[in-house]
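Up next, chain A:
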Amino acid sequence: MTTLTKTEGEKAPGGPEAFLSVRDLRVRFSTEDGIVKAVDGLSFDVERGKTLGIVGESGSGKSVTNLTVLGLHNPKTATVEGEIVLDGKELVTATEKEMEKLRGNKVAMIFQDPLTALSPYYTVGRQIAEPFMKHTGASKKEARARAIEMLDKVGIPQPATRFDDYPHQFSGGMRQRAMIAMALICDPDLLIADEPTTALDVTVQAQILDLLKDLQQEFGSAIIFITHDLGVISKMADDLLVMYSGRAVERGSVREVLRAPQHPYTWGLLSSMPRLGGDTAQALTPIPGTPPSLLNPPSGCPFHPRCGFTSEVSGNRCSGERPLLPAGRGAACHLDHEQKSTFFIEQIKPRLG
Partner candidate 1 sequence: MKPIRKRTARAIVVAVAAGSLALTGCSNDSGKNNSKDDSKSKEDAKAQSNPVAYGDAQASNGPAEAVPGAKSGGVINVYQQSDLTHMDPGQIYVSDAGQFANLIHRGLTNFQEDDKGNLTVVGDIATDSGKSSDGGKTWTYTLKDGVKDEDGNVITSADIRHTIERLYSKVIFDGPTFVQNWLSGSDYRKALPDGPYKGKHLPDSVLETPDDKTVVFHFKSPQPDLPQALAMAGYAIVPEKQDTKEKYDKAPAALGPYKISEYKAGKTLKLVRNEQWDEKTDPVRHQYVDGYNFSNTIDQESQTKRLIADQGEAKNAIQFTDSVAPTQMSTVVGNPATKKRTIQGYQVYVWQLTFNLDSAKVKDKKIRDAISYAIPNQSMVQADGGRYGGEVAGGLLAPTLPGFDPKYDPFGKLKKPNGDPAKAKELLEEAGFKKGTKLSYAYSNTPRGQAQMVIIKNALNKLGFDVQAKEIDRATFYEQVGKLKNPYDLYMTGWGQDWPSPSTVITPVYDGTQVADGSSNYSHIDDAQVNSLIQKALKQEPEEAATTWEQAHHRIVEEINPAVPVYYSKQMQLFGSNIGGARFSTESSYIDINDLFLKQP
Partner candidate 2 sequence: MLQFLIRRLSGAVVIMFLIGAFTFFLFYTIPQDFAQLACGKNCSPENIAVIRENLGLDKPITTQFWEFMVGIVSGRDFPQGHCSAPCLGVSFDSGEFVWDSIMDRFPLTLSLTVGGLVIFLLFGLGTGLLAAWKRGTAVDKVVSGASMVLSSFQIYFLGPIVLSLLVYQTGWLENPKEASITDDPAGWFMGLLIPWIVMATIFTAQYTRMARSTMIEQLQEEHVRTARAKGMRQRYVFFRYAWRGSLIPIVTIIGMDLSALLSGAVVTEYTFDLAGIGRLAVTGSLTKDLPLTMGVMLFGAFFILILNIIVDLAYAYIDPRVRLA
């Protein structure tokens, strides 16, 4: 419990070390059925050289957040409010041209499915070399050399010949390595990895994660690592943000959040995750219910319809009042500190085995 207070002080949002600082971000999409609040008042920071993990179910707003950071949302249907400050520069109000200069250069992104995320019509090498030429003004030849170097770095054998291959000629793991090479070719300060291993089989997953870690050490980039897999997060991230229904519901260091999670949703995530070496007799407990509709979010705490602890909170606060996420380490829940640790230790932890 002592570490908790300590980290809380260190991780105050808006701290001087923050490389990326997101404040009260709201992203809304207008659809035929109404307004979708995809991200609803989200704040977080990422430090240089550190990894922030973001977990949450599909539709929790984690991908939208990161696309918004890169300005890749559709400006015709999406409205963005709040602040995104990258290395001192405001991005929400930045022009498309300014954003183009950032993308692939200062901030790069790795997508979930490398098969669909790479164009089938151009060679892998060309796609890797393209941003390098664009951002550094390098010649075709220089870009080719650099791309081959990057392919080599991400562990593609015979990179010079594979340069001219098309994505369909690569295996799934190789494609993701190529994506990583593409993302890192301009030595970005921030790398956003959106579920980079979800589409890969387990052995390849581990290789890719190791690769990312190694490269992070070499390049010193900050990483935002988006996943719904807490097991992956524990290996990769320094800090962790748990998102639910377009909001952050819990924040803290990876250790803190995984060891002593405070939000019933985080408990649910942990309970539904299989563990190696865990008690096989212990059944996995899925979170009951379905993710909330973003068109008509539940009143009060958006998690309350699925939460098993609403009765512990007095006076219908869960359905009537939206809980706030405190600055630093903490969770957006009406349960008090005491209840949070007691319920976790007494009811949840034993089940995690």
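The candidates were selected such that all candidates are chains of the complex that A comes from, given by their letters.
The rule we apply is simple: contacts are C-beta pairs under 8 Å (C-beta built on N, C-alpha and C of every residue); 3 or more make two chains touch, one makes a residue touch a chain; residues count from 1.
Because the structure is a prediction, the values reported are computed rather than measured.
Within this complex, chain A is touched by candidate 2 out of 1 or 2. By the touch criterion given at the top, residues 70, 72, 76, 96, 100-105, 108-109, 111, 113, 116-122, 127, 130-131, 134-135, 166, 168, 179, 182 of chain A touch candidate 2 in their complex.
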